[in-house]
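Note that one protein chain is taken out, while the other chains of the complex remain in position.
The block that comes next holds chain A.
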Amino acid sequence: MTEFILNGNPAKLDAPAEMPLLWALRDVANLTGTKFGCGLAQCGACTVHVDGNPTRACITPLGSVAGKRVTTIEGLGAGSAEHAVQRAWQELNVPQCGYCQAGQLMSAAALLARNPAPADADIDAAMAGNLCRCGTYVRIRAAIHRAAQLARETAAGG
């Protein structure tokens, strides 16, 4: 049994501590938004936030998140306001098949949290671990710049 905060709510998952967080989320908690692509920290599809840090859930044992805050795509921008990356992604119609996009969004959101105005090189570095087989990279880059702008506008407006 592992206890942690999942998308803002206390959660208890009855699964072996060694089970990767990815499978605990998908098969035990039934949160299927976080995706499997490689199981080896090579593709980024499984990216979640653990205490705000972008983390590959496929190589993170469930037991290691005990007491921590885990945010998945379902918990990003949940509630009243969508996250700036979610707004920008829709504005620029980024997804093709969409399968990689949960991971892309989680990596992008973590980047913007540390660096509200990333340059192209910052984006290259932060997104290096996220593959997109459909080739949406050019739009991802543009959407991160756009999200940064949207976040600034929201901050200025509110």
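Going forward, a contact is a pair of C-beta atoms (placed from the backbone, for glycine too) under 8 Å apart; a residue touches a chain by one contact, two chains touch by 3 or more; residues count from 1.
Rule of thumb we're sticking to: contacts and distances are computed from a predicted model.
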| item | value |
| --- | --- |
| "Transport permease protein", "Molybdopterin-dependent oxidoreductase", "Thiamine biosynthesis protein ThiS" or "Tryptophan synthase alpha chain" - which is the UniProt name of the missing chain | "Molybdopterin-dependent oxidoreductase" |
| Contact with the hidden chain (one of A:97, A:113 or A:155) | A:97 |
| Interface with the undisplayed chain - residues on chain A | 15-16, 19-20, 23, 26-28, 30-40, 42-43, 45, 72-74, 76-77, 82, 85-86, 89-90, 93-102, 105, 120, 123-125, 127-128, 130-141 |
